[in-house]
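The structure appears below as structure tokens.
A single protein chain has been removed from this complex, and every other one stays in its place.
Our next item is chain A:
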Amino acid sequence: MRAVSPVLSLRGVTKRFGGLVAVNGMDFDVAEHEVLGLIGPNGSGKSTTLNLISGALMPTAGTISLRGTPITELPAQDIARRGVSRTFQLVRLLPSMTVLENVKAGAVFGHRRRWGAEADTHAQAMLESVGLGGRGHLRVGQLTYIDTKRVELARCLASDPKVLLLDEWLAGLNPTELEEGIALIRRLRDEGRTVILVEHVMDAIRSLCDRCVVMASGTKIAEGGVSEVLSDPEVIRAYLGDDDA
């Protein structure tokens, strides 16, 4: 699964909010076609890292490169245009629009830009790929929770991302939905998408990720194969706390 040059690489990426260091000197690479799990306890800086990559926040120090080109200083819209697409921890859809129009937003403005019939066809195809082919005409308010997540995912896919950032995409799903969700992400993996998965659901990490980066208190404490990382004593300590471990 390892490719020669990384699609995305972080070097010494740091984010300070006043005196608080939310992310401290993060280094990692994501190879093409790789699904990288970014895990760690609550408040360890995973979502902040995702926000730094997607341009929602600007790093205090360090470099983020996409295929060797630095994107550290770019605003979110330019990072999106270069092919970094994200979902949000709390699903964000466009409430005044139909499901198909929501997905079209990705098709029209993302990495590859389309318009007119081409955009409609592409959006419909992406909607079908997440299993919502027949729901395009609905308002987003009429959807179930998992379906709103699917629409958000379809919007990302419609923009032809080089890297897909999924921020706790599986959180809040019931057991049946969770199975469907994992199957959906597995399909993305089989299609050869490059994905960073911020996730708490361990089953999902085990079955979906090629590698894992573990964060605690803003720093990377482990990186490597999933089973190897999850049996690392330091990782166990970070998750369970010193005394309980």
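Convention: a contact is a pair of C-beta atoms (placed from the backbone, for glycine too) under 8 Å apart; a residue touches a chain by one contact, two chains touch by 3 or more; residues count from 1.
As a working rule, contacts and distances are computed from a predicted model.
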item: Among "Menaquinol oxidoreductase", "U32 family peptidase C-terminal domain-containing protein", "Metal-dependent hydrolase" or "Branched-chain amino acid ABC transporter permease", the UniProt name of the subunit that does not appear here; value: "Branched-chain amino acid ABC transporter permease"
item: Residue touching the undisplayed chain, where the options are A:95, A:141, A:175 or A:233; value: A:95
item: Residue among A:106, A:136, A:181 or A:218 touching the omitted chain; value: A:106
item: Contacting the left-out chain in the complete assembly, out of A:24, A:54 or A:129; value: A:54
item: Where the unshown chain meets chain A, residue by residue; value: 54-56, 75-78, 80-81, 85-86, 88, 92-97, 104-106, 108-111, 113, 115, 155, 159
